[in-house]
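Missing here: one protein chain of the complex. Every other protein chain is in place.
Chain nomenclature is as follows: A and B, assigned in order of appearance, with residue numbering initiated at 1 for each chain independently.
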Amino acid sequence: MILDLHTHSEASEDSRAPVETYLKWLVRKRDILPIDGIVLTEHRQWDTQADYRGLEDTYGLLILRGAEVETDYGHVLVYGVNADITRRFDFTNVRLSAQELIPAVAEMGGIAVPCHPGRPTIGLCEHYEHKPPIEGVVAVEALNGGSRRGENERVQQLIDRYDYRAVGGSDSHLVSFIGICATEFDADIRSTEELVAALHRTEYRPVDFRERLKSGA
Amino acid sequence: MVVQNREESVDVGHALAALHVRLTAEQVRCYALAARMPGGRFMSDEAARKEGLPGQIVPGNMSIALFARVIAAAWPTAELLQLHATFRGLVRPEVPLVVHGVVTETHRDAHGDRIECDLVLEGAEGDRWVTGTASIRLPARN
Partner (left out) sequence: MPLEFDRAIIGTEFDRTVFAPISHEEILEYADASGEPLPPADGRSPMAPPTFVLRIRGRRFMPTNLPERVRTAFDAGKDIEFGARIRVGDVLTAVSTVHDIYEKTGRSGTMAFLVLRTVVTNQAGESVAVIDQKMMVR
């Protein structure tokens, strides 16, 4: 099962991509982008009312939700957001403590995954150069579709040194970038709870469709 | 699918012809003056460095104008309804740039055909400096 674990819709202030248009695009590009679903990870927010079940039924794609929050070790994707987590952590705060967030999210039933670790200032690699490693990191986003040259490549050293697992995501803010990078799971995933469980315990790997898109194959 | 007045179909996934451009320092200066934004950062390397920049930069508005050029080249008689741009990095003069776009949605409403596009301005190595979207109205067929 292949999911794009890092996407932004027009709910994020720097994206103009409607969720439905993402799905239409994926259906149209199915032969090149074999994506089974997406996880909406909006910046610094959590909407308790958002409901995409109708779109899931219409387009036959899984739509899950998480969030991208900002910490003192860079940006982090949070999956399995629930009321306990949002009561404890203000997602609008751009100075959350990663040492506190990551273990606490796990205790409260979710999982927090540092994203674009190779990116300057907001990626884990740079912070690990002068700060202690974060307790409880299970996986990092090794493949980010919005990263610049060299940024994804920096992450391998991090993964090797700390034995982190690797995920992939597009970090799409435009419709045409959805699914360009994603995560392939061996497990079948049908809910946020199953996603969290899969990220903790099962086999998965980042997948890169950018060359396929360029060649149109 | 919508049909524009030149009897060519416009489908989701349709790629707009890419614009390959290398803006000279002088072109950037001229634009800054014509656009009434003669800030030092747009006028010379020396003035830009005084502001802590690596050198002269291209105004964001000029990048937006490049988006508009790509759209006008694709559909010369279309009406631009909305344009959105996010500046993700400094665009410098004297470097090769590529501006390209793709149709992501088509609608037909009471006013005619409307197209949504993604737009990207990137450097030669593929780094995306400016990303955006446009909403365009195609004139009704005669």
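The working rule: contacts are C-beta pairs under 8 Å (C-beta built on N, C-alpha and C of every residue); 3 or more make two chains touch, one makes a residue touch a chain.
These figures come from a predicted structure and were not determined experimentally.
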item	value
Option touching the unshown chain, where B:I64, B:L97, B:L121 or B:L138 are the choices	B:I64
Listed residues A:V94, A:V138 or A:A197, member touching the removed chain	A:V94
From B:A15, B:A72 or B:A124, residue that would touch the chain that is not displayed	B:A72
For chain B, the residues touching the chain missing from this view	27, 30-31, 33-37, 51-52, 59-62, 64-66, 68-69, 72, 76-77, 79-87, 132
Contact footprint on chain A, counting only the chain that is left out	13-14, 43-44, 70, 74-75, 94-95, 119-122
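Please note the rule applied: only the chains that are shown with their structure count from here on.
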item	value
Whole-Å gap between the CA centroids of chain A and chain B	29
Sites on chain A touched by chain B in the complex	14, 16, 21, 24-25, 28-29, 146, 148-149, 173-177
Footprint of chain A on chain B - complex, ascending	12-13, 84, 86, 102, 104-105, 116, 118, 120, 125-128, 131-133
